[in-house]
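So that we are looking at the same thing, I have put the structure below in structure tokens.
Below, a portion of the complex is reproduced, with chain positions unchanged.
Note that the chains take the letters A, B, C and D in the order they are written out, and that residue 1 is the start of every chain.
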Amino acid sequence: MAVVTSARAVPRRRRFDRSRAAGVLLVLPSLVYLTLFVFIPVIKAFATSFTVRDRDDAGNYTYRVGLDNYAQLATSDTLRANVIFTVFIAVTSVAIVFVIAYVIALALRFGKGPTAKLLGRIYIVPLFIPSVIASYAMITFLANHGFVDGILQAFGLPDGAFPKIVFDWKGIVITQVWLSLPFMTVLLSSVLLEISDSLIESARDVGASSWQIFRHIVLPLSAPGALIGVTFMFLGVIGGFTVPYLLGPNAPQMLGVSMVYYMTNYFEPYIASTQAVAIFMLSLVAAVYYVRQQFKREIR
Amino acid sequence: MAAQAPAMPAIRLSWWIDDPRMRRMLLRLFGGALAVFIGIPLLTLVLWSFAGEWFWPNLIPTQWSLRWWQEVLENPRVIDAMVLSFTIAPVVTFLTAVVAIPAGYAFARLDVPYRRTLLLLFLIPNAFPRIGLYVSLAVLYYQIGLIDTYWGVVFLHMIGTLVYMTWITTATFRSIDPHLEEAARDAGASPLRAFFSVVLPLALPGIIVASLFSFLASVDEAQGTLIVGTPHYITMPVLLYTLISSFQRPVAAVFSVLLALPSLLLLVVAQRYLHSEYVAAGLGRV
Amino acid sequence: MAEVELRHVTKGYKDTTAVDDVSLAIKDREFVALLGPSGCGKTTTLRMLAGFIRPDAGQILIDGRGVTDLPPEHRPTAMVFQSYALWPHMTVADNIAFGLRLRRLPQAEVADRTARMLDVVGLPGVTKRYPSQLSGGQQQRVALARALVLGPKILLLDEPLSNLDAKLRVRMRDEIRRIQQELQITTVYVTHDQEEALTMADRIAVMNRGVLQQVGDALDIYDRPATAFVADFIGSSNLLTGTLRLAGARPVAQVGDARIPVEADGLADGAAVTVSARPEDMEVLREAAPDAFRLDDTRLVNFGAYKRLLGRHPAFGQLEARVPKAFRLGDEPVYLRFTRARAFAGDERPRG
Amino acid sequence: GGSAPNAGVSDRPSAAAEDKELVFYSGGDTNVQDLHVKQIIPAFEKATGIKVTFTFLEHGTGAQGIYDRIKAQSDAGKTQWDIDLWESDTGYYTRPDNLFLQVAEKDIPNLAKVPKPTLDFVQNKAVPYRGSSVVLAYNSEKVPSPPQTYDDLLAWIKANPGKFAYNEPSTGGSGDAFVISMIYKYSDYQKYVTQPFSAANEKDWDAAFAALKALAPSLYSKGVYPKGNAGTLDLLNRGEIWMGSVWSDQSTQALAAGQLPKTVKITQINPAFNGGAAYIGITKNATHKQAAMKYLNFLLDPAQQSFIVTGAMSGYPGIDWQYMPSDARSRFSGADKEYRLWPGGTYGQDMQRLWHEKVAQ
């Protein structure tokens, strides 16, 4: 109503808001924790990345502030290869997990038989296996002259014909897939559960085949939720250490491994921090995307 | 209707998806492959743990033996590590819950200022590479005397669990009809009483799942523990790292089985809570 | 454009028979409402027509051709869902055009038919919007357009208006009926709202507990209910249980001490009956009369355009009569006369 | 806990009173732990009455952490540090931070029995107490006569492509050794053992790395370098390779435990791969300096040294072989008792980084 009565003419005073105060109070402990154990170390890492250490001929060090670490990151072929390799591994494993998890999630959402039930029981298992064990199991399983190789050779595969999986990008990808499968499946299942039957039935009603329903209805509808899972897993893979360390090739290295080498083997904490910041920046692209998706959902 | 009814859709390339028998068969194949992919690597570990002698190219161990089991179980370091792992994990989970549940509740129900910014900040632990964070944190730990302490390890583990727990509980609280809580207030319950009598019991499944995740994450954490926990706080996965790098494959295998067993037990216990609605809720619906 | 027939169709679930031996023939261009209380099997019936559910027994025929085994994508039916089921990731235009595109129609024709359909449902100019940007009524129109654009022979609607508010619901009723008339499309309309069924449908099929109770036009159903259930479910009724007496000139129902003249086709003397009389078939008298029953504890309930008089009678329990708006209760007693009552076999009160 | 730098302890000088205890941090494989915990410490405690608090760091884990911890106490100006003895990678002792005490014969008499070069090597800032060298392990079924020299070895590798592996240098010393041998092939050995660090020496390395890079196609899987010392053994075990560079002690133990097929044999080339002594350093402001010196002296006693050679350790003694009992001396054949040295430290860091940049693929 456009009428402004005299009572309304008094400017509305916002009374003290208890809900706001309580909200701040309840969030505070976690904020304090995060500040101490995450934000401060992160800021420190940023600071370290701007510390440059020079060494003279006799091996004595001098320190200054500068951008040299970043320059080195940008110009070093090895480091650049590492960045590319890291992104490659992350993208590949996420893509593969996505496909497999999607199939499982579809089976869980639309399947009824015993197979669907079985899938529902087994996909979750890797969630309960520490990544060190998983990596180790994969080594014994997939190595040349390992378990799979042995079985295949028993069936007539010539010695040496088994592809190099361990100490190769394939090893990292397979193990990442193994480890991330539960997470992605769980996420996709819940996303698919949110798609109501009537949306699918109405598509059938206008004549869409199963594939067309998947392609035009299920996939696009699950995309926002699925992309959140993808982003999340991408972040996890990009910063990971255990799997690429135990199963990866000598070079190029994933950034997580490279960082540890710089830190502990080459005694170059400054470069290591710079790498950490670089990964962070890389992740930030994904993170910002994630957050934007979240807010879009919230608005809806 | 003025227009002629259009023809039925054209013949499709993907006929096999529409054929239920074919679809069922493909699904079975897929299920079998998945079972092999997930199960067999773990099974080889079990084989290794009982291998007295197993050299290439034998498909199974040529000698079976329990001596690795004996060796591992007699090793006090293993027992210590095991005890440590399974005492730290509940502590981490509990502390995480204590910090994360209020925050989750606030994000779900209350008018938290700068909510978006805060949620963005809550992402940083996941976006900043863990190793970098741990190393940076270690330096801080030296300064505040948390290095190589029990609480140092606990707080480090919480980095991974806190965010997760906050998200899942936020989503769980969101899914509870706020009227239920209001009805309790209306019946005379204080805000706290309403929370404990009504909201918390209803949120329990979600909280259990979040706790399970925290527990597993804590048991899984090796890299950070290695940096801030040595030498006194060696957890199971840290010890496993060591064993893998000192060429004791059967020992490592025994150890893996030992470490995986409690988790798998947990899996059985937790099965009924592992509805994907709860599990993924945290990520999908914050 | 098509005739539909259900022949002895039955569908059971684990512990219920959702649809129990239903036979129903729907004529070309007819608008039939499936009416019944919640859980009576309306949706199940409609979904069997659409092909989403296969009957356990019986046949479904469209234009005389058996379609019982045809999946929904191959039936000439189009369904409008209670929740609209618009695809939230597609614009209004895309929602409507989806089925056309599946059929690989030329771009221009798709656009043309989409636009024409939006005109028909009275919604031009929203093509680029997403469903979430539309009001409930607009969404319902889009759902209708989407169902109609493929030129189905049969339109199926499952409580399409139940998510709308009262005013809009009334407006959309007219709208749907208008479109149905314009396109001359055979229509099956599921509802639990009797007013919707009465005002919209050519014929109404009343169901209860999976069983078809009566099929007929609004007058039939309202004035000549076939069962006590129908009498009670459609409009309101005073329901009494008693025994039929055919001894006198007119059949009467003996209820306690009282005798009520009733219409009772084909019932035997002495049968246990349920007597149903509508509030508007109760005459209110200010003084005692033969056949009139005195009411106690009377009170008036205002319905705006009219009032309802409620009171108790020792033999009958609570009775209701419809009275004009101006009616007032004074101190004098009030008497009711049954001007028209019907008797049905069975003396159990019907349950929804 | 026991971690907080002991801020509360008074500042009394450590030499003034008899030490009753000793804080010893050690790291390495489990056999190192066993040696100290099961053999030396009980004997030492019995002999001296000093209580040893022994803390073990699993293989390579957290060494940097301990170093940082010591450094933090130094930076904070503390005068009594909470770690007395530290056993770790050689490079730490000679870092410019100068955190370790220079030992002398007057404090530790048994130092006289220690070969001079190994002491010079760390500027007397730590005491070598055991050694091991990198050796060649080979499958005797496939390789009837193993190579005798590094050049022989290179020729063998080229002649048997895919059958040799050395591990990634950053992950274990046995891989380092193969690389270092190549460096010594192109750069003068003496420069590394007698002179302080000079960045100029690294100029010689380009040729060595080029040679290593050229060798890659003939290596296991055309240039796959397993992770860690154990990685090479694992490949040997699985029959993937016929020969690899491994630690003498580790491979000897694995053979004894049945974790390597009996067909695997061990030999040393001439000149030998580098090996290394394991050192224990006394921290500069150790709270229990006297006890620490006593422990090191005790450890260098030939009686204790015998355990290292004859026990499960399968190591070399820290003192000269001539002081060792005869049964210990006969444990190894003449050839594989020898090793060359490698200064590690900054050289080591650079070598590992450069190897990654120039050789790894």
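What we mean here is this: contacts are C-beta pairs under 8 Å (C-beta built on N, C-alpha and C of every residue); 3 or more make two chains touch, one makes a residue touch a chain.
Since this is a predicted model, take the numbers as computed values, not measurements.
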Whole-file subunit formula (labels as shown): A x1, B x1, C x2, D x1
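Simple rule for what comes next: only the chains that are shown with their structure count from here on.
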Among all chain pairs, the one with the most C-beta contacts: A-B
Inter-chain centre distance, chain A versus chain D - centres from mean C-alpha coordinates, in Å: 38
Whole-Å separation of chain centres (CA-atom averages), chain A against chain C: 54
Shared-contact residues (touching 2 or more other chains) in chain A: 145, 207-209, 212, 246, 263
Chain B residues counted as touching two or more neighbouring chains: 8-9, 56-57, 139, 241, 244, 249
Complex interface listing, chain A residues touching chain C: 196, 198-199, 201-209, 212, 216-217, 220-221, 223, 300
Interface residues, chain D side, partner chain A - complex: 63-64, 96, 162, 168, 170, 196-200, 221, 223-227, 238-240, 345-346, 349-350, 352-353, 356-357, 360-361
Residues of chain B that touch chain A when the two form their complex: 8-9, 12-14, 17-18, 23-24, 27-28, 30-31, 34-35, 37-42, 44-45, 48, 56-59, 98-100, 102-103, 105-107, 110-113, 116, 118-133, 135-137, 139-140, 155-156, 158-159, 162, 166, 191, 216, 219-220, 222-223, 236-237, 240-241, 244, 249, 252-253, 256, 259-260, 263-264, 266-267, 271, 274, 276-277, 279-281, 283-286
